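For this view, one protein chain was removed and the others were kept in their places.
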Amino acid sequence: MDAFILNQLAIGASVGMTYAVVAIGFTLIYRVLTAVNFAHGEVYTLGAFATLIGAATFKLPLWAVVPLVVATGALAGWGIERAAFRPFRRYADEASLKSRAVREATLLSSLALGIVAREALDIAFKGEWLAIPQDYLLNQPVRLGPVGVSSGELVIGGASLALLAALQWMLMRTRTGVAIRAVAANLVGAQLSGIDINRVVVAVFAVGSVLGALAGMVVSLAYGSVQSYMGLTVVIKAFVAMVIGGLTSLPGAVAAGVLIGVAESVAGIFVPSAWTEMVAYVLLIFTLLFMPRGLFRWGGA
Amino acid sequence: MPIREEIVVKRIILVCALSLAAAGVAAQPKEIRIGCYAPLTGPVAKYGKAMDEGFRMAIEDFTATGRLKGVAVSIQCEDDQNRADDGINIARKFIEDRSILAVLGSWASTVTLAAGPIYNQAKLVNLTPISSHPDVTKIGPYMFRQSIIQSAEGAANAAFMTELGAKRVAMLGIPNDYGKANVGLTRRALEAKGVTIVFEEFIRPDAQDFRQVLQKALREKPDMLYLGLFAPQASLVLKQYRQLGAQVPVYGAAALGSNDLLRLAGDAAEGMKALLVLHPAVGQKMADFYRRYEAKYKAAPETFAANAYISARMLLDMIAEQYPNLTRESIREGLEKPRTIDTIAGPLAYDPKTREWSFRFTRSEVAKGEFRPLQ
Partner (left out) sequence: MPRPAVVLLALLLVVVPALLWLAGNPYAARLAQLVLLTVILAVALNLLTGTAGMLALDTVVYFGFGAYAAALLSLNYGTSFLVELVLAGAAAALAGWCVGVALVRLASIFFAVATMGLAISFHATVLNWGELTRGPMGVRGIPGFRIGEWNLEGWAGTYYVTALVCLACVWVAHRLTHSFYGNAVRAAREDEEVARALGLAPRRLKAQVYAVHAAMMAVAGVLYAHSNRFIGPDNFVLLESALVLTAVVVGGLGSVAGAALGAAILVLVPEALRGVGHLRGLAFGAILFASILLLPRGLLSEVRTLAWMRRALAAGGWGRAGRRR
């Protein structure tokens, strides 16, 4: 393979990583509540804006920006849960909690909340494209043999794998993680064994949104621009990655995100790149029709 | 029937007006209103707001000149959300409101092309300071445009690029009417000068990673890269282009001759060539405008604010000349008179064939973080 093809694949994989890193938080929330949080894109945007404010306004060092972003994400997650999801958990039985009516209502309420957040950001920052200061950017070229990548891509890739690992560890090894899995598996059962559902759900939203905000941070550091509408397309891509990955599987969502990025890139070799916007959706419909349980789920699990 | 009734009403008004005029007591309008439609919300709200602010500054400056003392001049800006439907709704509203003498707007050609025919049919002048679609002024005699003419820019681009030694050009554009027309007309002018276009592609509007398409372009071994983009995408393209370590010189469309690009792209814009039109480096008056705007709004203006300012000022100056005999028709007649007007962008000549004004282009290069005019 010549260097051109290798480079194209590397670019595809790194773009895919940005989809993957957003998809992790999105999938976590779906996995527990079977509800789609469309305000997740705005959490991602908030993470990017927190990075910008930390870097440009307060001129914090990069390590100090991280807790700011984490706090922003946790706060946003808590807010979304309180405003858009809790009001619909009026009846604490399994059937109504996971019923279609609640699912569709929360889908729309989170969408509406997202619109409010986006418009508020738009007014606050005058709809401006804002640049992250140069010296914070992670865009130094790095050569790996014939392939040229940037430091930011390595960070995004590393971050999504690290976040995935940390999340898996938390879910498997900590008390909160066990509680989260219990709620995801059987809500009423979890409640009967003394788990405070509301606390667990808030924890899920906080963790998922922290991941979303961190995604916004690393992507904005790698690309250097921030705008209030930046979360809009990303959340759709994360959604697609989640579905292709099998809806509830975190590694599946990450793999699907990377796959989408690579597929877009490979398609771009053969057709004008304007058409590659469709690749993810063609892949999506194909998956839904022929592998309805997701690309990575053949048996149980 | 309503139409016939309207004619009757119009005749009555006409007769009244004529009799008043004959008596020599023409009513002196105490209020002059101009309509405006622009995207004040949505993803391009920034540009709509820049237009709105440009209009307001024009009114302020016009009032400061002291012409038309005691007359309240206002521009009513309505939000079209960048949607054709809203543009049409606003048009229906404005043509009804007889106190509105002319309409400015919109930003997007999609909106102007949808609303334009309604203004044209209602014989209300619509002057767009931005919409660059080649068809906009073809709608009819009431459509005017005062923005950079794409075919003129294409010819000027081609002349500059060939002088810089371009033989094989790769072109990237934004897939909207602006990008299609800009890349298409520049390409035609380049090809007429014997330049080979080795690559042409339109980027994905939703993407933020353009290295893939850049690599595809570089594979064709161009000796110049042309960017028919807006500043947000162009800044990403430039940064990623530097990251790829490519050395091919970059040439930007005139829309990139803005400080916004420098702010977003930083060092990556270094060495880029572009034509300047509405940039403070083109002349003293424009520099003054930028300084005053920044003092007033605490932010550097978009070039669209300058577009809007020029259009509104021209319209208001013309209204002052015609006062007090003002009708919607007299506005059209006033604009139609072929003449050169003096603006902050220098003298603009009117072309009655296309109902457009031609702007002056200044060749420039980005050096040490700013646009330097070249001789």
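Worth a mention:
Note that the chains are named A and B in the order they appear, and that numbering of residues resets to 1 at the start of each chain.
Definition applied: contacts are C-beta pairs under 8 Å (C-beta built on N, C-alpha and C of every residue); 3 or more make two chains touch, one makes a residue touch a chain.
What you are looking at is a predicted structure, and each value in this text was computed from that prediction instead of being measured.
Screening B:177, B:260, B:302 or B:317 for touch with the missing chain picks out B:177. Across A:165, A:185 or A:278, the single residue that touches the chain missing here is A:278. Only one residue in the set A:9, A:62 or A:112 touches the chain that does not appear here, and it is A:112.
Looking at A:61, A:146, A:189 or A:292, the residue that reaches the missing chain in the full complex is A:292. Counting over the whole complex, chain A has residues 36, 83-84, 87-88, 100-101, 103-105, 107-109, 111-116, 118-120, 122-123, 236, 239-240, 243, 272, 274-275, 277-278, 280-282, 284-285, 288-289, 292 touching the chain that is not drawn. Think of the hidden chain as still there; on chain B it touches residues 2-3, 5-6, 40-42, 45, 49, 77-79, 81-86, 88-90, 92-93, 95-96, 108, 110, 113-114, 117, 133, 135, 139, 175-177, 179-181, 202.
FYI, only the chains that are shown with their structure count from here on.
The part of chain A that touches chain B in the complex is made up of residues 4, 7-8, 11-12, 14-15, 18, 119, 122, 126-129, 131, 134, 139, 141, 148, 150, 219, 223-225, 227, 229-230, 232-233, 265, 268-269, 272-274, 276-277. Residue ranges on chain B touching chain A, taken from their complex, read 41, 43-46, 49, 175, 201-209, 211-213, 215-216, 219, 231-232, 235-236, 239, 243-245, 260, 263-264, 266-267, 299.
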